[in-house]
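Reading through the structure tokens given below for one structure.
Missing here: one protein chain of the complex. Every other protein chain is in place.
Note that the chains are named A, B and C in the order they appear, and that numbering of residues resets to 1 at the start of each chain.
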Amino acid sequence: MNALRSILVRRETGIAVMIVLFTVVVSLYKPQFFTLNSLRVILLLTPLVMIAAMGQMLVLVARHVDLSIGSMLGLSAMVTGMMFRDMPGIPWGLGFVVAIGIGALLGLVNGALVTLFRLPAIIVTLGTLNLYRGLTFIVSNARQVDRQFIPSELKAMSQTSPILGIPWIIFMAFAVALATYWFVMHTRVGRQIFALGSNPVAAPLRGIKVTQVTLLVFAISGALSGLAGIMYASRWGFVNPSNTGFGFEFQVIAAVVIGGVSINGGVGSVLGVVLGVLLMGCVAAALPLLGIPGTAQGAIYGAVILVALLIDRSVRQQGIAGLRIARA
Amino acid sequence: MLKKSLIALAAGLALSTGALAQDKIDIVFIGKNTGNPYFDSLTKGFVEACQKIACNFEFVAPATAEATSQIPFIEAQIQRGVDVIAISPNSPDALNQVFDAARAKGIIVMTVNGDITGNESHRDLTILPTDFTKVGADQIEMVGSLIGYEGEIAILSATTEAPDQNFWIKGMNEAIKDPKYAKMKLVATVYGDDQPEKSTSEMEALLANYPDLKGVIAPTTVGVAAAAQVVQSRGVAEQVNVTGLGLPSEMRDFVKDGTVKAFQLWSPYNEGWLAAHLAVDLKAGKAKNEVGSTFEVPDLGTITINEGNSINTQSSLTTFTAENIDQFDF
Amino acid sequence: MSAADTTRNIAGREAAPPRPLLHVILVRPETMTLALLILAVIVASQLSPFFLDINYILRSFTLSAEFAIVALVFTMVIIAGEIDLSPAANMALSACLFAWAQASGIPMPVAILIGLAAGLAMGALNAFMVIALQLPSIIVTIGTLTLYRGLAQIIAGDKSIRVPDWFIGIDKVLVLGIPVPVVIFVVVSLLLGLILAGTIFGRQIYQIGTNEVAARYAGIRTRRIKLVLFLLMGLVAAVAGMMTASRLGSVRYDLGLGGELQMVLMAMLGGTYIFGGRGTILGTFLAAWLLVVVSTGMTVANLLPAIQLTVLGVLLIVAIIATNFIYSRTQR
Partner (left out) sequence: MSEADATPLISARDISKSFAGVEVLRGVDLDLMKGEIHALLGENGAGKSTFAKILAGVHLPTRGTLALNGQPVEVTNPVVAQKLGITLIHQEPISFPDLSVAENLVLGRSEDGWFSKVPWAEMTREAHRYMDLLGVHIDVTRPMRGLSIADQQMVEIARALASDSRLIIMDEPTAPLTPREVETLFGIARRLRDEGRTIIFISHRLEEVRALCDRVTIFRDGDKIATDTIGNLSDADIIRLMIGRPLKEYMHKHSATIGDVALEVQGLTLPGVFYDIGFSVRHGEIVGLGGLVGAGRTDVARAIFGVAPAESGTVKVNGKAAEIEKPEDAIALGLAFVPEDRAVAGIFRTLPVEQNITAAIPGKIAPAGIIRRAVEKSLAQDAVKKLRIRLASVKQPIGELSGGNQQKAILARWLLADPSILILDEPTRGIDIGVKAEFYDMIGELAAQGRAILLISSEMPELLALCDRILVMAEGRLTAELSRAEANQEKIMSAAVPRSQRVEEAA
């Protein structure tokens, strides 16, 4: 009884139910939506968001926020793309190292500003959002890196599939999600991130090195944005200084919030975030199929975020009410 | 008091720089946004022209292509006192007021590679890369030749209100009525908003909704690349022919691996080249901005100013195929 | 328990000596903003000979005036300990509704009323979610910002809606040589500055932002004051939306896109404390000019937006480091 109740009030169940309902309703109108290929389309819409969402989840759990992910994605993708362009013949795998490394470095800068100067992350990352985007323009001289310069092996990752016609990058995204799951559930520092977000005052009393953990969290967010950056190059085959990663933070934060990560820290699950990302992907894939004009997309996203907030609140209130009954 | 002296100071400065630049005219080209590869080639036309003739050229552009982002840049050029503003407008009407202000100062305002349709009275002239009335028919013919003049086709456009694309789509709808295309059917027109993600989703939806689709026309550089990528990754390039308007630099791979057999465009370089020459000639009085008047441009020959003070750099579209694509470096 | 004890113990010492008056006057964030403003003017006039023209600067200010006006109310919302990221989207939706109404033949005064009512309604929705449902305002208004702009897009599509010729050009009308939007900005600044600094309403905004629980215990009507602020935000955003419509001559769904960033920049550069309780209208007033000078100076020097973005990012970070430093020095 209790176990059932606890499953029912879990956030993940709610999102899963929303995904199922949404799929059923859309499939009634458009049977094409309920096909393996459509699953592939949905999945192909998600890998970049999913990877960055893992980093954002950790940042939110630690009671911060990272608005600069889109610009970190853009800058690391640009540097990597330029490397491919200007050093032909360089091993394509090196791109991953470079992109992730640059992303981690940019994330560390965010973390350092937040911890050393004790600044609010929302403002710091708003500043670096502009700063990193500006740097992207400067290093690239406002030039796009064209398709022909992106190694074909890299591009093939978004197209060739090891199994079931599902391309490599989707497996990579799920691998990152699994790794994150392992990281938050099974490493000491992963648990410390949750402890830190759950009670920042008590954390140092239990030997949690707050500065280092915060730096780590921002560095991970940056590194994953860098990974998403090189995957952008793989997926779209170009890197553009103004478009690449622009507005990405909104998609990611929306997905993470829908996935049940609390902006008050301490709460969040990888499964919830994965489902949140998938729900967003379902909506994005279904709209053109239903012939809903792109102009409606913004309003729908806004409504989804607000609905997620309302659900969150009612769950929270039920929790409190339940407590009161138990105490009385 | 302070204000007066500031104005005097500014006026003095403006005079002195104006005097310096007397022999060369100042041209500024304002692109839709920075980092847009299309304008790299167009800008090159300006730059190389100004190396040969009497003009100073500068390129500026806002970071994003939204309707109002170009306004501060136009205001700045007015303040700088340039002679000619060439611009690819981000909005057909939000710039009217600031254009009027520029023209009131004697600056020639020319729109390049896109016009402010419906508000033509707010600019001096427009330079378009080709005769837009023919684009629709050319594109229908192209897709027809690729699919053997038989089967379902669809259009993947930019935004629903993009004026040029809508004009061409209108042309396509007219052209397809020709008996030659009787076995072809235009089943859908969708809009990818010139974003790769959105264009991809729309293309995927087209393939899902119309399993018998034979051809897709994407008359926008972002759309055609996204559509090509979808058929490439789905491995359906043999069944679905993607064509449209694209940049050789973005399409080269798709053409070479056979995903796209042919697509079209014009020369952005020539737009810049022509605009710079025309600007110098107008300022020097060698050309007149009147419908029907003509002027000479090296390499392009005699150019006529058409109805609505509109100029075309080439009469019809260039077609790019695997054979010729390596001849183009933009 | 231990945290409370620690604060008690720290507070347990004797009263600190007062700070010198000069220190009080000079060591405040607005001083920093003013210094940056002066510096920016000097740098900009070195960058381009065309910059130092008061008419040009005023004209350039009109391009940001709508955001600047909204940023003043935004400052008050932040001081009250909340945030509203939706006003730029509100500007777009109320302007779209207004333009759509007048374009479909509704008389102009009624259309204006529709626009204003829409702005108020959007403010009311924010207020409802934040005050009545007690949801965090930052996430609520990120949601409503997406929603409002999305609705604007549904109403207007990608089309521009024209406004009548007589309505166009508010920025071209001069009062004593000053464009009307600038005049409005100055008047609103004075008005809100006086309200914030000199009335009990303003005082209570600071008190709520400093400690909302204590404010409620002291009988301050915290919910009502926040409601007023959110409604004022909605109303002023609607007015700003229509001012933008007048300046551009047409309305599109992307009107004011990215304006929330400008407003945050203005408030932060002006020394408003992101967590509430501190900040002034004077700071935001100066910061608005600072922002205009910086961006105009760079634009007229034909610097690429790359540099502009970088400078803005650095400026924001420097400003908050300075603000936090100043607050930590003045508040022991």
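Criterion: a contact is a pair of C-beta atoms (placed from the backbone, for glycine too) under 8 Å apart; a residue touches a chain by one contact, two chains touch by 3 or more.
No experiment lies behind these values; they were computed from the predicted model shown.
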Touching partners, among the displayed chains, of the absent chain: A, C
Residue, one of A:Val17, A:Ile90, A:Leu116 or A:Met185, that touches the chain absent here: A:Met185
Contact residue for the chain not shown (choose from C:Pro107, C:Pro164 or C:Gly198): C:Gly198
Interface residues of chain A (partner: the chain not displayed): 185-192, 194-195, 197-199, 201-208, 216, 266-267, 319, 323-328
Touching residues (missing chain, whole complex) on chain C: 1-2, 4-5, 7-18, 198-201, 203-204, 206-207, 210-211, 213-221, 277-278, 331-332
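The rule we apply is simple: only the chains that are shown with their structure count from here on.
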Computed distance of Cα centres, chain C from chain B, in Å: 37
Interface hub residues of chain B, defined as touching at least two other chains: 34, 61, 63-64, 160
Sites on chain A at which at least two other chains make contact: 133, 137, 142, 241, 293, 295
Complex contact set, residues of chain B against chain C: 3, 6-7, 9-10, 13-14, 17, 28, 34, 58, 60-64, 66-68, 71-73, 75-76, 79-81, 91-94, 96-97, 159-162
Residue ranges of chain A touching chain C (in the complex, touch as defined): 113, 117-120, 122-124, 126-138, 142, 201, 205, 241, 250, 253-254, 257, 263-264, 293, 295-303, 305-306, 309-310, 313
Chain A-touching residues of chain B, taken from the complex the two chains share: 33-37, 40, 61, 63-64, 160, 190-193, 195-198, 200-202, 204-205, 208-209, 225, 229, 232-233, 249-253
